[in-house]
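Take a look at this one; I'll ask things after.
Apart from one protein chain that is not included, each protein chain of the complex appears where it belongs.
Right, chain A next:
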Amino acid sequence: MTSSVREKLLVYLLLSVVLIIFMTPIYLILVSSLKPAALMFSKPPAFIFTPTLDNYYDLFTMRPFHLQILNSLIVALGSTAFSLTVGTLAAYAISRIKSRWINDVAFWILSMRMFPPIAVVVPYYIIFQSLGLLDTPLALIIVYSTFNIPLTVWLMKGFFDEVPEALEEAAQVDGHGVFATFLYVTLPLTAPGLAVSAVFCFIFSWNEFLFALMLTGSKAQTVTVAVMSFWSSDAVQWGRIMAGSLVVLVPGVIFVLTCQRWLVKGLTMGSVKG
């Protein structure tokens, strides 16, 4: 066996181990969601059984799960879009303004991220109650953005720092204003940063549970809370929880795969000298 073949085998072996570690929970969720309730905790575990879609059927008939997915999508996409817009503009300003106090502003923004979320649950509840925003997607969009904006600002600042200012100067000399320069020159060059920020914002908003539980009731309930509602004091409906979890995975995976195109493009752009 030549050394290159041996190397390849080793790489594949390691990748397989990693893949097994990451995929086992997903496999268990998938299998459990297809099991009839009676076989859920059978000993020894049933590996061969007739799969059933009952859990999925119940998910969408017993609860308005499709509406809850829609709520989650509105909240996650809304917060992502808002955070990217505000965060990117703020990051650009922080990256370009040369002043002593701008670093203090940047650290103040970062400090938002360090705040323990649970400490602000009650104040948020009272504020949204007085504003009449309880149980609305807007409340969650606002709350999630307070966590997503600092992340976006710090990620994007790094990417803006990398864009040579000479390019912006060239655009200005070419007759473009500040906004056109930002939109057509600087922003396209930070596309990988935008993709990374979008992925982080979306995943955080999609997976968030605490605020969603506290600030929503029936109308604006998101999927994370909906899945947990199958866990009641009477019984834990594992099959439905598993089916819900699997459905919840899908939009996140689609979103990340969509952004991945830009992530890969960013990597190759950086690797070409000049």
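The rule we apply is simple: a residue touches a chain if its C-beta (ideal position, glycine included) is under 8 Å from a C-beta of that chain, and two chains touch if they have at least 3 such contacts; residues count from 1.
Please note the rule applied: contacts and distances are computed from a predicted model.
Only one of "Response regulator transcription factor", "NADH-quinone oxidoreductase subunit K", "Sulfurtransferase TusE" or "sn-glycerol-3-phosphate ABC transporter ATP-binding protein UgpC" fits the UniProt record of the hidden chain, and that name is "sn-glycerol-3-phosphate ABC transporter ATP-binding protein UgpC". Interface note: of A:Pro51, A:Pro117, A:Gly158 or A:Pro188, the residue touching the hidden chain in the full complex is A:Pro188.
Here one chain is not drawn; of A:Leu134, A:Leu151, A:Ala171 or A:Val227, the residue touching it is A:Ala171.
Although one chain is hidden here, its contacts on chain A can still be listed: residues 164, 166-167, 169-177, 184-185, 188-189, 269, 272-274.
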